[in-house]
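Below are the C-alpha cells for one structure; questions will follow.
One chain of protein is taken out of this complex; the other chains stay put.
Per-chain residue numbering starts at 1, and chain names A, B and C are given in the order in which the chains are listed.
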C-alpha cells in the first residue's frame, strides 16, 4: 500500500505533484495519443495532406518534461512536435485546424504540422529543420537571463539531431554563457531509418554532456516519474542560474517516421516489444497504484480525450480556408514591405 | 649520460627516430621559424599584401605531428598553416612565391597564405574557413579506406575551430565509420582574441573525445617528443584500422593573431612566459643532450635555414606575376566551361 | 512528357532514371559511392536510391548521420582524393546547412590552388513545392548555386535528361549540382537503355514556335508545354525552351529563339526576385537580341513569400499553366 511505504520508495512524481496535477498529466497523455490517432485517421481519409510525424509511444517524455514549466517558460520543439504542443497547453481545435490548412489554425493554414507554435503559451514552435530549434532555444534562454524574467527554456530534439553541428554549437554556447536551458533529447532509437548505433559515436547521448561540462542523465523516457524527476531537477538548476543540462529520454515511436515509412530498418518484434511498454499504461497504473485515480477514472479520462478530439476535428472541419488573395500576408510585419 | 639511462627514461622521439630524422625535424623547425620571420619582414617591407597568420612558437606541433607520415599520407591544414606545409616537405621558394602573388607560387598567385597546398606531398591545403578542413580530412580518410591505400590523414585545427559544428559532425562521422584520421588540435589558448575559457565549455579539448568514443590526449605541444609520441600512436592506430583519435597539442603563438592584432586580450607577461618555452630551444637541447647534434651543429642548421629562406625569397622576388588576362583560368578543369 | 516519343519506347519514371544512371556508374566504376541520409535500406526519402544498397552494400551506399555540413564536406574530401561521390541532400532546403562546403570549398578549391586539384563531386537536391511540406521543405534554391563560379548547376526536366545529365556529371571533373523537382520523380518518360550522356550547358528546344519564346526550367517546362498547346488553339505559336543548365547557361539557344520570336517569357519556380529568370532576362536584355525584342520580357517566378502549407495557397505561389497562358497572351497582344 503506498501510504505505508517509506518516502523514498514513493516515485518522485507522486511526491512532487498534486493529484490534480497528475491527473491532468495523464489527461494530456491521452489527448496526445488521441490527437495522433485522429490525425492519422484524418490523413487516411484524405482530410490532411503533406506529411506528419506521430509521437505515439512518446507521451511520457513530452508531458513529463513540461511538468514544472509555466506559460512564461519556453519550449522549442521538433518535426515530431504534437505532443510538446499539448504538453504546453495548446488548443486542440487550433491544432487540427492547422492540419486541415484552415485560417483558424495555429499558423492560419500556412505552417502545417511541422510549424505549429503557440507563443502565448511559451511554445516557440515545431521545426522542419532537424536541430533547427537548438540555437533558438539558447537564444530564448539568453533573453530570459538578460531580461531577468526567470524563465527556463526546454529544448526538445531527437537522437538524430544530436549529430548536427547545431547541437554542438548550442550546448557549448549555453554552457559557456551559463544559460537557463534544458536540452531534452528524445532518443527513440532512430533518426528516420538510421539507428543511433549507425549514426552516433557514443553509447548514451547524455554522455556527450561531459563535452560541455554540464550534467547529463539518461532516463527511461516512458516512465513519467523518471522523466519528471530528471527534467525537474535540470529546470530547477537552470532557474537557480546554474546553467544548462542535458537529459536523454529513452523512448520509442510506434508509428513509422512519417507516412511514407515502410519500417524496413526495424523488426516487428522490436515494435511490439516497445508497445508492451506503453507509457500511458504505466502512468495509469502509477496513478491507480497510488490511489490517485480509479480504473474507472482512467477510463473516463480516455473517453473525455476522445470527445475533445472529436470536437476539435469538428471545429477544424467547419472552419474556413484562408483566402488565396492573402497568400503573401505575414511575410513582413508591416505589410507594404511585401510589395 | 643518455646511454646509461633505462630505455623508458629516454624520450620517445629519441628511441623512435634515427639521428638523421631528428636532425631533419629540427631543420624543419628552423625553416618554419625563419620562414615566418621572412614573411613578416617581407610584409613590413610591403612585398606581401593581404593578411597572414604566423605560427612562430608552434613549430614542435607541426613537425612533431607529421613525423610518421609519408607523402602518401594526407594532412589538412588551417589559416595558420605555414608550419604544416614545411613539415609536409613543401618547397619554400614556391611558398614565398605564393606570398608574393607570383605565377610560380603554389597556387599560381591565386590563393595566397591561406590556401597554400601541395597535393603531391599529401598536403590538401590550408583553409581560410575555421573548421573548413575538418570534414575534408574525414573525406580523405574515407578515400584511403575505400581505395585501400593504407594512408592516414592528419587534420590540423585550432582551439577556436573546436567550437564549430564541423568539428562535431566530422569527429562523429569519422568514429562511426572508423576512418584512418587523426584530429590534431593546436590549442594556442586563443581563437583570435577569445580565450578557450571564454569560448569552450570544457577544460581540455581532448576531453571531447569521449563524446565520439575515440582516444583523446592532451600533450605539451611545445615538447617535440611528447607530440610525436602521442600522434605517432594515433597514426599507428589509424593505420591498423582502429579508427580516429583526438590529440591536443598545448602551444602558443608568439605573434598576434594576424597583422592587425593589438594584443589587447593577453598580457605581455603571458607572452614572454611562453617565449621562455621555445620549442626550438628545447628540441635543440634534446638533440644535444642525446648526442645527436653539437651546439655548433644546431647553429649550422639555423644558418642553413636562413640561407634557404634567403634563396626562397630571391626566387619569389625574381618570379613573374600571373597574366591578368588569365584571371579566370582554373575555375573549371575544362576551360570552356568558364565562358 | 516528350511529344516526340514513339509509344513503343521504354518508359521509366524520373526517379528510376536517376537510379539507373547511378547503377550503371557504380557497376562500371568502383570509385563511385553514394552518400546521404536514409539512402540505404530506407531507399531515400523519395525512393530514388531504392534497392541500390542491396546491390552495392553499405560501403558504397552510405547512410550518413544527420550532418549535412559534415557529410557534404566528407564528400568534398573524398572527391579530392580519388572517389567519385554522389551526395544526396534529403531536401534541397537542408543544403542551407552545407553552403560553406559547397561554396567556400568545393566550388573554389581548384581555383584557389591554382589548378592543382579537381573536385569531381555530384550533389543531388530534391527541390520544389507541391508536396504540402511547407516553407522549410519546398524551396527552389538553384539561383544561389547558379551565382557561384566553380560549380555547374543543372535542372533536368525529363527522365531521359536526368539520366544523361547525371552520367555527364559523373564524367565531369568539376562539381555538378543537380536540382531535381520532387514532383517530377514519379513522372514517366522515355529513357534510352544503356550508357549515354546529355551535355551540361545545352538548352533544348522542346517545341518550336515563331510567336514567342518561353524559357522554362525543371517542372515549369511541362507547364509551359501545356500552355503552348492551349495557346496553339488560340493561334499563338510558342517556342518552348528547356534551359536545363543554370550554370554555364546556354546563351546561344535562348538568343537565337528570341531573335526569331521577338518575345520572351521566363518561367521558373524559384522566388521571382533574383531567381533564374532574372538572369535569363538580363542576359537577353544586354545581348544583340535586345534589338529584336518587340515587347517587355516577362518573368513568371515564385511569389515573394515562403511556400505555404495549405494546398490552394501552395499552388498560388508558383506559376501554373493558366498563368503562363495569360502572360504569353499579354506579351503577344501588342504585336508590332
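Heads up, the rule we're going with is that a contact is a pair of C-beta atoms (placed from the backbone, for glycine too) under 8 Å apart; a residue touches a chain by one contact, two chains touch by 3 or more.
The structure presented is a predicted model; accordingly, all values stated were derived computationally and were not measured.
Counted over the whole complex, the shown chains touched by the missing one are A, B, C. When the whole complex is considered, the residue among C:126, C:146 or C:175 that touches the unshown chain is C:146. Listed residues A:57, A:109 or A:160: the one in touch with the omitted chain is A:109. Residue C:249 is the one among C:22, C:52, C:86 or C:249 that touches the chain missing from this view. In the complete assembly, the contact with the undisplayed chain comes from A:143, out of A:89, A:143, A:204 or A:282. Even with one chain removed from view, chain B keeps its contact list with that chain: residues 49-51, 98, 101-102, 107, 109-112, 114-115, 127-132, 160-161, 163-165, 191-194, 198-200, 260-262, 264-265, 321-322, 324, 327-328, 331, 338.
On the side of chain C, touch with the chain left out of the figure occurs at residues 69, 93-94, 96-97, 99-100, 103-104, 107-108, 111-112, 134-136, 143-144, 146-150, 247, 249, 270-271, 273-279, 281-282, 284-288, 290-291, 293, 295-299, 303-306, 308. Mapped onto chain A, the interface with the missing chain covers residues 74, 76, 105-111, 115, 117, 119, 124-125, 127-129, 132, 134-144, 146-147, 165-166, 168-170, 172-173, 176-177, 329-334, 337-339.
To be clear about the criterion, only the chains that are shown with their structure count from here on.
In terms of their C-alpha centroids, the spacing between chain B and chain C amounts to 41 Å. Multi-chain contact residues of chain B, defined as those touching 2 or more other chains: 165-166, 168-169, 172, 176.
Looking at chain C, one finds that residues 64-65, 67, 69-70 touch two or more other chains.
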